[in-house]
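Here the complex is missing one protein chain, while the rest keep their positions.
In order of appearance the chains are A and B, and numbering begins at 1 in each one.
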Amino acid sequence: MFTQHTVRSFDKELNRLSKEIAEMGTYAAHIVERSILAIMRDDQKLAKQVISDDIFLDVAERKIDEEAILIIARRQPMAVDLREIIGAIRISVDLERVGDMGKNIAKRTAVLSDVRQTAAFYHGLEDFAALALKQLNEVLDAYACRSLERIDAVREHDDEIDSMYTSLFRDLLTYMLEDPRNITVCTHLLFCAKNIERIGDHATNIAKTVHYVITGTYPALERPKDDQTYRLEIGKSRRIL
Amino acid sequence: MNCFSKSYLKSLPRDIRLKQRYRAEKRFRAYGYTAIGIGVFFLTALLWSIFSQGYTAFWQTSITLPVKLDVAVIDPQNRRDKNPQILITANYPVLIRNALAEKLGIAIDDYIGLRELNHMISPSAGIKLRKMVLDNPQIIGSTQSLTVLAGADIDSAFKGKINLTVSEISRKISNRQIKWMYKLAAEGSLYKAFNTGLFIFASSSRPETSGLGVALIGSFYMILIVLMFSLPIGVATAIYLEEYARKNRFTDLIEININNLAAVPSIVFGLLGVSVFINFFGLPRSSSLVGGLVLTLMTLPIIIIATRSALRAVPISIRSAALGVGASKIQMVFQHVLPLAAPGILTGTVIGLTRALGETAPLLLIGMVAFIANYPRTLMDPATALPVQIYMWANESERAFIERTSGAIIVLLMFLAVINTIAVLLRRRFEQHR
Partner (left out) sequence: MSSELKIKMCGLDVKVSYGKKRALHGITLNILENKVTALIGPSGCGKSTFLRCLNRMNDTIEGALVTGKILLDEEDIYDSSVDVVELRARVGMVFQKPNPFPKSVYENVAYGPRIHGLAKSRVALNEIVEQSLVKAGLFSEVKDRLHDVGTSLSGGQQQRLCIARAIAVSPEVILMDEPCSALDPIATAKIEELIDDLRRNYTIAIVTHSMQQAARVSQFTAMFHLGNLVEVGTTDTIFTSPQERRTQDYITGRFG
């Protein structure tokens, strides 16, 4: 998008920063993917692997942080460069949190293993996770090519996540009503869903950051908070059913 | 292949010709020393030849004699009360000759001896004695101690300027005169005294009574005129051209002409002086006024050029600073630029003045090469200048004039040295105020 800097090593540093963000994004998505897989397949080994792999994201976040601060100190970036670097710091924080969400999901594998239910219980979660991950990947792609159109497109899909979360919430609530023995598994699955919903939020945050990096302004705060589950209650859910 | 790559550079034979470069530098320095050496040699030779010949001009051989003011010689008929002309026309040289003859024990009838004695004394001696008597006629009849100048040949011989070993016929001074000279010197009545006459006397055909008096006054007047006219006109012109005039064809033309004027041979200025000042304005020939004006014309371009370059050398930042606080242009020029340019202007002025002081050719044309026996009282009176006087003396054939020529050159050099010293001191004062 931009011509080169007069100081070419500055370009190299900025490029490395965004490459590291891209790698971190891929890795964070991978962790979430595998944590869902561990739950679906009841794979304890994979879950442990995921939990221990999260450390790489922490390291990557810290590395990006240090590099960004160094660049600021050394180059005193202005305008788009400054936004780029601040963007990188923020995105890395979001991605690290996404990793934490994945880790949290993986941690629940062990408990869920004891109260294993039929596959139908998990399908909703799997689809929901797939949607959130698609959202995250699209944001990361948009960031990689600095495309404002794609970012705006991604933000259009925010509603889908919200509505899917609401319906998943309702499903799990229904399972619990049907049989109190489902409460343990469903509560854990609810937390997983909440985590995945958080991943969607982080993806939205990243989208906003990318919008700022590209334009220098934040997107208008047109949408109220998305999570509609606070309105759901047992009676109403039954009525909806 | 990249011609700056490390491996490529390493593969080159590493010969950066250090030795040749240093040798070239040494050679160049040697040329410099040689040039300076030659310059110093010729300067020394010049100064040595001038000073060795000229320093004796500052001493003059004098003879002190008791002169008997014999009434029988001055006023044999004793009619001086009725006819004052008697005292003027009286034969004073005889009195002095007789006094000298008495002192040396020469008989009154030794006519050859008496004639030789006459040659030992400057003709100015008679005039001096006459003046003494006219001032105070009461002394007639008494014996007075009188100091008179020795004749030019005796003076030269006493200073060793005449080769006394050649045969008597081919030299200007006889064996007897030499004998008398040494006798008088041994008695202490013939001796060398400081030659104040060199600075005071006007022109004369006799070397021992000629001096630089008129020339010094003339040169002083001319320097004064040059300073009075060329400094204000020159500086004003330079300021106008440099600070006010628009740069266009016309000012370019003026600038070129000023630069050319500085290179015009000085004799041309002399011609200009004759046609403009003497023929057109009708100013008197040979006067210091005309001389000064001609030299002013000559000095103007030098001062203008020096002043312009001095003004140009004042940093723009100072001008901007002055204008920036709201100084008007004239305030900027006179309160900031001119003080900073003063040392440069001064240098240019001194160069111009010294050139004017040493100039001969234009003065010859306006008739300042003249035998002038009276001091110039005003600027309109005929005068000569130091270099012109040197030129005139250099044309004389007598030995004693050669000595005086060198003496006059020394005086001229001193004059220049004094002006330069004053300039250096002034310059230092200006620069301290920065």
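FYI, contacts are C-beta pairs under 8 Å (C-beta built on N, C-alpha and C of every residue); 3 or more make two chains touch, one makes a residue touch a chain.
Model, not experiment: these values are computed from the prediction.
Listed residues B:Ile173, B:Val274 or B:Leu340: the one in touch with the omitted chain is B:Leu340.
From the options B:Thr89, B:Ser320, B:Thr378 or B:Asn395, the residue with contact to the chain not on display is B:Ser320. The missing chain lies against chain B, touching residues 246-247, 315, 317-328, 331, 335-336, 340, 434.
Residues of chain A in contact with the chain left out of this view: 2-7, 10, 75-83, 215-217.
The criterion applied here is as follows: only the chains that are shown with their structure count from here on.
Centroids of chain A and chain B (each the mean of its C-alpha atoms) stand 104 Å apart.
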